[in-house]
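Below: the structure, in structure tokens.
Yeah, one chain of the complex is gone here, protein chain that is, but the others are all in their spots.
Our next item is chain A:
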Amino acid sequence: MMISKRRGGLVAASVLAAAALTVASCSSGGGTSQSSAPASSGAAEPVTIRVQTFGGGTNFGYKNAIEKWNAEHKDIQIKEEHLTDQFEQQYWPQMIQWLTSGTGAGDVVGIDEGGMGLAKAHPEWWADLKEFGLESRKADFPAWKWENGVSADGKLFGLGTDIGGMSLCYRADLFKQAGLPSERDKVSALWPTWDDFMKVGQQFQGKVKDTKWADGTNTLYQVYLYQEAAKNGNVTYFDQQNNLIVDKNPAVKNAFDFASKMSQQGLTAKLRNFTEEWAAGTQKGAFATVGCPSWMLGVVSDNAGDGGKGKWDVASVPGGGGNWGGSWLAVPKQSKHPKEAAMVADYLTQAQTEASIFTDFGNMPSNTKAQQDPAVQGAKNEFFNDAPIGEIFAKSASSLQPVFLGVKHAQVKNAIESVVQGMDDGSVAYDKAWQQLVDDAVKAAG
């Protein structure tokens, strides 16, 4: 009777329990059996280092790098756990729970830029990578990328993986169908400004009936926001003192107005990025363009599948560059093998590894040595019609500016994106959307 009484709650509990169990079973498979044996004893069975990642498509692009490591290191095996596509809504809250409760987190965890403010504010969550000699890596990274991985009390906790960069992915085959130029330089020339971009979109939709111009409001809102942030002191929702400035920062209002215009002109497929429907839409040609920071290339190619090969291409983005996204790797203090975990984090951020991730999947290295690697500079992406991604991303990489994101950035970002998306799917009226965006942001930050 007790069982049937609370079925909703029970199901909920069992979902959570199942999630917890998955994690627990992984950790017991990897960690606890090892903890009794000293890490240095060579005869013991291999140490398993769990690397937790997030993101759509090929996400961090670690597949090949991990296979290579596992083949070369019999004593330390890496196991990647890709938890979810969504960082703010799922990955980060779950990670915070694990970090505060002291159990559940992997040995190496990925953190998106949006979570770094909070991660920095909690040095007690992280192992100090200086203890494992990784201070020596400082010269490998641009100053801002390095310093963002150092907490206020001087602990080195995060090593940079990728950086944003900005481009626009487009469907060359559909452009051709619409009578537009499909060759990437000519496509870039179509839209020096965002107004041009919208005009071309109208032309396109006049010709191709079943495909919308852009995926939804959120991706382009982000692209626009990061471009505007660069013009407004490199801040978005919070100023450097962590005060909420959503209503005061012109970057936010401008990006919002742009998203609103795109939606009102009917240029979006009304899909929210990093959802299953969005992924399906990429494959089925629901939209012709999508804003593409470097790491988005792997997302698009994986979502589109083999059928999309050669159909997608990469052009420059209207309105100049921007730095949306990029992540860090950290070793939680709760890891039972911090030394081995640090070795893995070190390996995954080495110039050679980051360079091969770029050529295989597209995530732009934050490692400056990798950025200068000729293989990176000259890289072409086969999926995107052999687009010269090295030229597109690597050339501008050194000029990218860091954008400051506050401690509660992840929560506020989700609240704001929900309004930007709600405006597109019709659940928020256009004329009330801005006020609601500000109100919801205040609530989320509170």
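Just so it is clear, a residue touches a chain if its C-beta (ideal position, glycine included) is under 8 Å from a C-beta of that chain, and two chains touch if they have at least 3 such contacts; residues count from 1.
In this section, contacts and distances are computed from a predicted model.
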Can you pick, from "Cellobiose transport system permease protein", "Carbohydrate ABC transporter membrane protein 1, CUT1 family", "Beta-ketoacyl-[acyl-carrier-protein] synthase family protein" or "Cytochrome C", the UniProt protein name of the chain not displayed?
"Cellobiose transport system permease protein"
If I consider the whole complex, including the chain that's not displayed, which of A:Lys176, A:Lys284, A:Lys309 or A:Lys380 touches that chain?
A:Lys284
So which of A:Lys120, A:Lys155, A:Lys270 or A:His337 would be touching the chain we can't see?
A:Lys270
Contact footprint on chain A, counting only the chain that is left out:
4-9, 11-12, 15, 84, 86, 89-90, 93, 96-97, 100, 270, 272, 275-277, 280-281, 284, 286, 411, 414, 418-419, 421-422, 425-428, 444
